[in-house]
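Note that this complex is displayed minus one protein chain, with the remaining chains in position.
Our next item is chain A:
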Amino acid sequence: MSDVAERVKKIVVEHLGVEEDKVTENASFIDDLGADSLDTVELVMAFEEEFGIEIPDDAAETIQTFGDAVKFISEAS
């Protein structure tokens, strides 16, 4: 797993309080990992902080799964 993926996974586990093995490529934050809409806002903020990037609101809406997040961040940073 890439360095970006490891760091994203750590944030997801911490913020959503889920087991690490649940955070798979296609795991949806809302449908599979128990997040609500406020949790996803906070997750995006945590990604921005961790990777020193800015994720605009319209881009944030496309980040639905762990894989989406890793892909977006890898391309942005």
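In the analysis below, a residue touches a chain if its C-beta (ideal position, glycine included) is under 8 Å from a C-beta of that chain, and two chains touch if they have at least 3 such contacts; residues count from 1.
The definition used in the following text is that contacts and distances are computed from a predicted model.
A chain of the complex is left out here; the name its UniProt entry carries, from "ABC transporter permease", "Cytochrome c oxidase subunit 1", "NADH-quinone oxidoreductase subunit L" or "3-oxoacyl-[acyl-carrier-protein] synthase 2", is "3-oxoacyl-[acyl-carrier-protein] synthase 2".
In the complete complex, the residue from A:Glu6, A:Asp31 or A:Glu49 that touches the missing chain is A:Glu49. Although one chain is not displayed, chain A still touches it through residues 15-17, 38, 41-42, 45, 48-49.
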